[in-house]
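Apart from one protein chain that is not included, each protein chain of the complex appears where it belongs.
Order of writing sets the labels: A and B. Residues in every chain begin at 1.
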Amino acid sequence: MKITAEEIYKSIESIRRQAPVVHNITNYVVMNSTANSLLAIGASPVMAHAEEEVEEMVNIASALVINIGTLSERWIHSMFKAAHKARKKGIPVILDPVGAGATAYRTKTARELINNEPPAIIRGNASEIMAIHDDKSKTKGVDSAASSDAAIDTAQKLSEIHKCVICVSGPTDYIIDKEKIMKIKNGHPLMSRVTGFGCTASALCGAFAAVEKAPFAATAKAMAVMGIAGEMAAKTAAGPGSLQTHFLDILYRLTEDDIKQHLKIDVLLKN
Amino acid sequence: MKITAEEIYKSIESIRRQAPVVHNITNYVVMNSTANSLLAIGASPVMAHAEEEVEEMVNIASALVINIGTLSERWIHSMFKAAHKARKKGIPVILDPVGAGATAYRTKTARELINNEPPAIIRGNASEIMAIHDDKSKTKGVDSAASSDAAIDTAQKLSEIHKCVICVSGPTDYIIDKEKIMKIKNGHPLMSRVTGFGCTASALCGAFAAVEKAPFAATAKAMAVMGIAGEMAAKTAAGPGSLQTHFLDILYRLTEDDIKQHLKIDVLLKN
Partner (left out) sequence: MKITAEEIYKSIESIRRQAPVVHNITNYVVMNSTANSLLAIGASPVMAHAEEEVEEMVNIASALVINIGTLSERWIHSMFKAAHKARKKGIPVILDPVGAGATAYRTKTARELINNEPPAIIRGNASEIMAIHDDKSKTKGVDSAASSDAAIDTAQKLSEIHKCVICVSGPTDYIIDKEKIMKIKNGHPLMSRVTGFGCTASALCGAFAAVEKAPFAATAKAMAVMGIAGEMAAKTAAGPGSLQTHFLDILYRLTEDDIKQHLKIDVLLKN
């Protein structure tokens, strides 16, 4: 399996042409930057969390992104309801288990969502992915305290059990299913100094999964675009403030050539 | 009727001098950019949604902006309470029916607000305005699926029934009451790639309505300023990220000359 710059760009063109509605039930901190990133890539973001309307919103959406970054009871209830509807309708669900491992509440919510409404894609940092599977794992707030390598084994198990694609993001992003591991080495350290870039990555997985049937390829394409845009943005950024601004500008203008010049992707087949 | 650059600028000067308190009950996605736009134009934004305090907050405000972008039961309750108080006190209420037509919950909430607490100004895209009046209309998430032209008839009816000013925003903005239609042709397509510019427009209607008695003129001035600042910002923006930044900078520094140079306004009298 190989993901080429050409294929990535084709998906971007599909997003720009179709402007798929991506329904986000996400955290308060990143709603604005998430919506802006989805708009910049060409998608049509929608945010709705009331149990009275989430099913209807899923109905007009092409993907559902659930992010547990600022949880509370009613929101959890709506997340289940929306995820259930999305699975029945057959649109991809992307889960971002923000801060799983930091509190029992988050770990429990992430696990119950995965067990009851298995998503197509789970994207988190190493700590979060490990916390979903392993009670001994700890998360430092919402930042990762574990190395990505350590999370790969766990991710493979999770992928097999729940039949979903797992992305362990970090300096290298790993996209994992039961047969293969794809490494994406794009991105820039400064990106960790901007809030919500992880959440944006999950939202972009939603945009790509809306136009690309295979969740593995959709995740790989989203993470590659995320990393490339971040890398290009970092080149001229004076710090995290301008990085966010440039990132949106670059996402909007991203060309096939940009992707060709920057893409750093590796595939390992699992034995 | 004519709105001149000079009159628009006079209202800006009034906003800058008086710094009117604009109370916003708005959605999570745009709270930050809305507050920043109101501060940039010279107003004093306040956000408060608890039923325990909305009436008191209305009491110190000069305009109330209600935006249904991320609804839930308690917020709706507070919206009614605040709108009722605002009408009793005699300050203008501006309604932004975000996503009306996308879900029954939003359509119903928008209609009930309009029926029970008629606002002075309603600003929405074509789909949203049509959905308020017409059950057959559909909204694609929070983006418009209808043309502005199609919404004008509906807007005229709504304006007559509810005795309010309607703004149908889009590539051309239409400001409508039962006697006239004003077209504003400012703005730039890139603005649709930034989340919350519509919400910002509604908030600016609040700022202008706080210093300008006639809701029609206030709406026209706000939409002209919005479009001009967006247009000027787009000239040097590299994409939607820098557009947002430039927009705030330009809003803050906007001069009478800027308005004179850019204003594109037309009035049609209704027969």
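By definition in this document, contacts are C-beta pairs under 8 Å (C-beta built on N, C-alpha and C of every residue); 3 or more make two chains touch, one makes a residue touch a chain.
Since the structure is predicted, the reported quantities are computational estimates derived from the model, not experimental observations.
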Statement: The listed residue (A:Ala104, A:Ile161 or A:Leu268) that touches the chain absent from the view is A:Ala104
Field: Contacting the left-out chain in the complete assembly, out of A:Val142, A:Met182, A:Ala210 or A:Met232
entry: A:Val142
- line: Touch with the missing chain holds, among A:Arg193, A:Lys235 or A:Lys270, for A:Arg193
Residues from subunit A at the interface with the omitted partner, ascending: 27-30, 32-33, 69-73, 99, 102-106, 140-143, 192-196, 237-242, 244-245
Message: I need the residue numbers on subunit B that touch the omitted chain, in ascending order.
response: 19, 21, 23, 28, 31-32, 35-36, 39-40, 44-50, 52-53, 56-57, 60-61, 74, 244-253
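Note that only the chains that are shown with their structure count from here on.
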- request: Averaged over CA atoms, how far is the centre of subunit A from the centre of subunit B? Could you give it in whole Å?
  value: 33
